[in-house]
Every structure is written in structure tokens, then in C-alpha cells.
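Missing here: one protein chain of the complex. Every other protein chain is in place.
Lettered A and B in written order, each chain numbered from 1.
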Amino acid sequence: MSMNAVSENVVEVRNLCKYFPIRAGLFGRVVGQVHAVENVSFSIKRGTTMGLVGESGCGKTTIGKTLLNLTPKTSGEVVFNGNTHLDQLRGKTLREFRPKMQIIFQDPYSSLSPRLPVGEIIGEAVREHHLVPDHEYDAYVSRIMKACGLHDYQKDRYPHEFSGGQRQRICIARAIALNPDFIVCDEPVSALDVSIQAQIINLLEDLQKEFNLTYLFISHDLSVVQHISDTVGVMYLGNMVEYAGKEEIFANPLHPYTQALFSAIPIPDPTVKMNRIILEGSIPSPANPPTGCKFHTRCRECREVCKQKAPKTMDMGNGHRVACHIYDPESGYGRA
Amino acid sequence: MSENKANNLNNNEEQLALDDGRRVKVLSPGMMVFKRFIRNKLAIAGIIILAFMFLFSFLGGVVSPYRQDQVFYKTDSANKEYASAVVNTEYRFVTRDGSRLSTLVRANFSRVIKDAGEEGVSFEADGAAWTVRKLGDSFYSIGTAQELGTVTMLGKIADVKPNPGMEISDEVKAAALQAVQSGTLEFEVDGQTYLLTKGKAKSYTLGTVAETAIASLLSFDTYSSEDNALVAGFEFRRAAELAINEGETAFEAAGESFALEHEDGGALIYRAGDTENPMATVSNVIVNSVTSGVFLPMDYKAAVADAIADHQTAFEYVNADGVTERHTIRMRGNNYIIYTEQQTYLIDMYAAPSMAHPLGTDDHGMDVLTRLMYGGRISLMVGFVVMLLENLIGIIIGGISGYFGGWVDTLLMRFVDLFNSIPYYPMMIIAGAIMDAFEVPPYTRIFLLMAIMGIMGWTGVARVVRGQILSLREQDFMVATEATGIRISRRIFRHLVPNVMPLLIVQATMGLGSIILTEATLSFLGLGIKYPLASWGSIINAASNIYVMTNFWYIWIPAGVLIVLTVLGFNFVGDGLRDAFDPKMKR
Partner (left out) sequence: MSKKSKETSYISARESRRISKENIRITKKLDKRLSRKHVPEQEYLTQMRDEGNVVEFDNLHTYFFTDVGTVKAVDGVTFEVPVGKTVGIVGESGCGKSVTSLSLMQLVQRPNGQIVDGAIRLNLGDKAYDVAKMPIEAMQKVRGNIVSMIFQEPMTSLNPVFRIGFQLDEVISLHNPQMGKEEVKARSIESIKMVGIADAEGIYNRYPHELSGGMRQRIVIAMALACNPRLIIADEPTTALDVTIQAQILELLRNLKSEINASIMLITHDLGVIAEMADYVVVMYAGRVVEKGLAKEVFLDPRHPYTIGLMESKPVINKTVDRLYSIPGAVPNPVNMPDYCYFRDRCEKCVARCQGKYPPEIHVSDTHIVSCWRYFEEGAAK
């Protein structure tokens, strides 16, 4: 079912920008822009998972939706399977390409049509795209449901009869049923209980192995990201401040924000005394971001240059990229 | 808390794991809505009210014994003038066939009768000499007299001297002399009546009299119209009146024999040999109906005449239906006015509540309860049709606006704004006036009204649908349908519409109340439903008259109560449905 030319990278993102206009007044005049995503570049290798972490409002969900062209991007490039630019597809062609890339949402309650039975929710698009012959349809849906830990008898039930975890399984089943190459998992476990989280994470991992899936795993929960990802990108106010392989980034976080973020996670062990970096203040509004390095308002290492100049993304080797003046010898950080 | 453990598990359930979804039975979605709905007491009250209204309107019309435009009449039994009677003082003239009596002659007659004796008085009119002779009590003969000559009595010898140019036969002369001697002043020769009129000294004037008419105060009424011609005939009248005057019990006329029965001031005439059924009455009392064109029966007239003759003030009369009526007589001037409990047939307006009309009748004499039932049909029907129309247009426009968004949305919403800024009531008043001007038939009018109300009222629905769809469109499940590449039509009809439905049902239910109110307002203002059709509003219209409003509460209060209850009912049910569909809205 895969494309003829199998490229190594399922998704390549280059300088992706997404600005949301701020409208005001009677005629909706654009008075400003929210820089939800700014100059973000990354690529995801086939069969791997990229984790995207950051706090609310950092643009991680926007990246997910922009990748799938669910919201049109402002500029930059998103290349799928090495040759497909989703934003250049129109109408039916786009619709027919859709099954290749799927999305799983954070809120399992709003992501299912409340008035459709579960079997219909899962199989609807399968029938729409004629992915399986009609006579195999029922069996196919049952198989997918089983693969996602759902029971056959649940086919005719409505979403409201399910718990959060089961709903998330339904969402996953809906995505998997289309035999996609790439799935954006937008905080799929954040709304779930701990024991269910583990089940869903395991399910995602199992499915990845089984169907050779590629994930973009968006989460604010670093521990989950650490568990599931192969590469990790850290977002702050629309910028990707750090990007590296999992082992690299967790062993050696470079950006002050990443360091603070990692240290903020509570450890379920009362004997461990955390040497915690507490960030002051709260995240600035993305509509009115600070000048220079967007993190400088909360950064412990902030110096004069940070307030004036936006940092360049530095490749520290080993695929480790970081956007911070500290690591840029030309930034003038050290001089001040 | 033993009752809590009453929910025993049966064996089947015990085999299921605790976290198996089948272990605990849940409420089906429909049942859930239903349960939440029936828990709402107000909603139940609303449902009961509405059920009553529907039964009342749709079944009531079938059950009601009346039609909606059936006008009721009542027979009023007021003591009204029925007839008038007068004791005749005007002479009535019966002329011999082929003769006429001019007005001048009649006037002269009236002037001279006081002096008329048996021998008669004469006057001149119309170029002829007229002689009036008294034949009896208030019974005169009028004739044209011609002077033939003079009879002079000289002792025992009478001399008949003809006037110049006249000839008197010997037979006549002899008869005249004989008459003078015997003292009779009238004699007949060869069927010609001759009269002697006393002149100066012992002379008489001899003349012939051609009797033209008789005059009397009596009037003849026949029992059978067949006898009218006979009774009106000169010969009959003369003979009959002579007989009456002379107290005879029989007379002959027109070759028939008749019997007479004398009464006070009159008589009854029978055909000879038939003493059971009178043929005619004779009376000096004239009885007429007060209403023209009504012919009073003979026996009634006779009864009136009797009563007057007896100086009674009341009498009883058995009418043609065998009912005894009591009539009273009162004098007014020279007339006797006869009053009776009269059965008048008139439209039963503003009848008070009764068994036949539990809520009385309205200003058209129609049963208010029946009108309310039929009016309810129209009010509810208008409500539903307008609601459907509003929703149809509203869903389409709101749906398009909400789903596509962007400039389509802006355009359509500005269109909605435009529509909203059309003043509703002025428009309706104009529309009503136009329909009046074209004399649109009542049923067509209803349909036009519904169409106009629907077209004027969809904007609210469109806004609601748009808002709901806009918010649904942003929900993850709609994003998911886009991400899975489901075609637009399916996205709209399979995913969006079912989710908008509950809201629409609620909106529609609540809207129904306001539509009914609007219709009532329009009908009240006379712009909506027109006579003979009814709607609750048009029934209340009666209250626009202060007299009706204050005196006939039973006409408009029930309609008002029905409107209030129905609107309340729809609102209660709408509220209940909203809470049932979306429990989050509450608390």
C-alpha cells in the first residue's frame, strides 16, 4: 500500500511558519498576528517517533495540524514521503490522500461524533475510500477493533458509553483503520488515567511495530515523550528551541528552558530531593512575544544580548540542535 | 442499606469481569433523554397542556356538534306588537260591477251622511246628481239620480208631470201615485227603482236612482279565499248587509242562499245548509298585522273583534299549531294594539354560557367553544407550518453559512442582518392590507400568512444553526472527518446535522410558542385569519370593543387563556427538551 518511491523521511518540515491573524473591528481587519509556529524545521524517519514537548500555547498542536494541512500554513515546506506537498493537493486528490496521514486528538470526548455508533466511526472512512472490499468490511472493522483492544460487541454502542481510555482506543482504531503511514498523536494520553496511559502508550508502540507507523508524538509530559520517542523537539512560544535524539537530549539538555522543563517534573519518589529549577513568571502571550530570545523573560541565564537578538539555531553535532545564545560563539553572549 | 444491594447480580453477569462494559447496563441514549425529560415537572406540565390543546383543537372539532361557521339563531319571545285593530269609522264602499266611485263623491258622501234619511239626500259631483239613502244603521246606498218629473198631490189626487224632455210611462205614473198615497217613497217598475223625494208643499220629485255603490262600516272577511270574489261582490254585500240590518237570519244573493248569525256589531255568514263552518264574518272591527305581508287568520280576527266588542283587555287564541297564545289589547288613540309573546327568529349574538353553548356565542352568533376548537387547529397548524418553514430556510442558510464560513458566512450573515432590519409588523400590516385589497379568500389567506411569517422569521434559526455549526466545526471530531478524508456532504449530514438536531428541536419548540403569539397578534389586529375562519387571536379581537370586553368575558378570556397556556406549554416543553438533551446547561 505504500508509495512507489519509499523515502527515508516520512515527513520533512522546512522553515514552517504559521501565523494566525488577530482580527478586530467591524470588518475583521487584521490588526496583528500570533506567531504560533515560527521557522520550525525537522524530519521524521520512517518507523520512528518524534516527540514534541512544550507548554500550552507553544504551538505544538498547530504544528500537528499544519503538517496534515488541516490548517493551512503561512510559509515553509512540508513534504510527505519525499515528494508530496499536501498543500498543493486540492479537492478529491487531497481527500484521497488523507488516509495516509492521520491524527489522534487529546480529548477523547470531543473527538468522536456523539451520534454515530463506534463501528461506524471506525469504518466510515474505510468505506469512503474503499480500502477493503465491501464483503470484508465488517471483518476488517472487527479486526481493527480487536487490534486496538476493543470488543466486537461494542460496535453498536455510542461513544458516550465508553470511558476515556476506550474512547482513545476508538480514536486510534479510526486512524489505524485507514492504514496510514504517519500519525500525529496530539497529546493522546494527557486526558487519561495513569494505568490507561500506559495501555495506550503500549498500544501505540505495538501498532507502530505492526504497521511500521511513523508518529509525531505531541505531549507536555516529558516522561511519556522520553518513553516513546526516538527524537525530541522542545518548543517554546512557536520556536523549536532544542531538537535532538532522545538519549542525547535527556542526558544533556542544553537550552535553559529544556533544563528547567526537565527538572520541573515531579518524581514519584518521596526520598528524591529534586534540585529544581523554578521558572519565574508565566509564558508570555504569543500575540505579543518578547523581543530577542522569546525565553529571556524567564531565563536564568539571560543577558543583554538575549533581549535584543533572536538566537540562531546551532547544530551541536550528533543531530543536536539548540537555539540559544549561550552556545553561539558569535552571539556576543560571552562578552557581556 | 439493604435496598441498595437489591440490585442483585444474576449468574450471567457474575461471569463478566468487573471492568467489562457489558456488566453494567446503561441507559440507551433515547431513554436517557426521556428520563431526564420526564423528571422535569414543568416539562410534564407543558406536555399535558399541549396534549390537551391538540386534543381540544383536533379532536374537539370532530366531536363538537357545530360547524365553525354555524350561525345560531334564537327565537325571541318578547311581548311585541302583533296586530292592530280599529273600530271602523271610515266608510267602506262596495261598487256595483263596472262602476266607479270617485274620491270627490266619497268626500261628498262623508259630508252629507249626517243629514241622510231614509228618503235620502243628494249632492252634485262629477257632473251628476248623487243620492245617498240610508238603508240601515251606518249603511247607505249611493246612487246617481235622474229627475224624471214632479208628483204633486192635490188632496187625494196626484198629478205626475214629467220634466221637459222626459217621458214617464203610465205604469210608472200609476205606481208613483200609488206610492205617494201609500206613503212609500220608493217603488219599482220593471226592475227599475224609482224614488220620490219630498219637495215643497205636497209635491214630490220623481226620479230614478242608479245605485252605484253601498257604503258601510262593516268589513267582511272570508274564511276561504275562494269566497273572496263572492263576498266582495256588490249583490252579496248589499243583500248581506240588508239582512244584518234588518235582523233577518237568511238572505239570498247570486242565486245562493245564506244563513246569518248575528253577533255584537257583526255577524257570521254561513252557506245555507252548512251551519258548522262559517263562510265569512262581518264586523266593524278591522284587524291588521303590524308586519306587512303577514295575513292574519280569520278566526284570529274574529277573536280580536270579539274581545274588543266585549271590552276585554286580553284574550286567548289557539293558533294554527294548536298552541294557546295569550294576547293583550291596549288602546292607543283610536286603535287597539294587540300584543303577544312573539317568537322572533334572530341571530343569537353574545349569548351567555349555557348547556348548548358552554362559552356562549360571539358577535356573529357562532358557538365560542367550537370556534376555539377550530381556531386552535389553525393556530397550531400555522405554528407548525411556519416553524417548519422557518427551520427549513434557517437550516439551509445557517448551515451553509456555518459550514463554509469565510466570505460566504459574512455575506449570508449580512443578508440575515438586512432581513432582520425589515420592520416586522409594518410589513405584516402592509401584507394584510394587500390581502384585504385583493379580497383573498380566507383559506388562501392562511397559506399566504404562513408563507410570509416563515419568510420573515427564519433569521433566528439561521443564526442559531450557524453558531452551533461554527462551534461544532471546530470540534475535534469534525477535524477528524476532514483528516480521514470524508466527503463534505457526508460530513454535513452524517456528523453535523445530527448534532445540531437537538438544539433545533429545542429551538423549534420554543419558537412555536412565539409563532403562535405572533399569529395571535396579527389576527388580533385583523391582519391574520379572517372571518369565517377563526384563530385564537381573531377570537380575542372581540375584546377590542370595550363593551364586549367588559360584558362578554366568556368570548375572549378563554381564547386568551388558551394562547397563554399553549405558549407556556411549548416553552416548558422546550426548556425540558433542552435540559434533557444537554444536561450541562442546567445547574
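Operating definition for what follows: a residue touches a chain if its C-beta (ideal position, glycine included) is under 8 Å from a C-beta of that chain, and two chains touch if they have at least 3 such contacts.
The structure presented is a predicted model; accordingly, all values stated were derived computationally and were not measured.
Among A:15, A:93 or A:282, only A:282 touches the chain left out of the display. The omitted chain makes contact with just one of the residues A:65, A:95 or A:157: A:157. One of A:41, A:74 or A:199 touches the chain omitted from the figure, and that residue is A:199.
The set of chain B residues touching the chain not shown comprises 1, 3-4, 6-7, 9, 13-14, 17-28, 31-32, 35, 587. Not every partner is drawn; the one left out touches chain A at residues 55-56, 119, 152-153, 155-157, 161, 163-166, 193-199, 201-202, 205, 220-224, 226-227, 250, 260-272, 274, 276, 278-280, 282-283, 298.
To be clear about the criterion, only the chains that are shown with their structure count from here on.
Inter-chain centre distance (chain A to chain B, centres taken as mean C-alpha positions): 85 Å.
Looking at the complex, you find that chain A touches chain B at residues 28, 65, 68, 70, 94-99, 101-103, 105-107, 110-116, 124-125, 128-129, 151, 153-154, 157-158, 160-162, 166, 171, 174-175, 178.
Chain B makes touch with chain A in their complex at residues 21-22, 26, 29, 410, 475-477, 479-487, 490, 494-495, 498-499.
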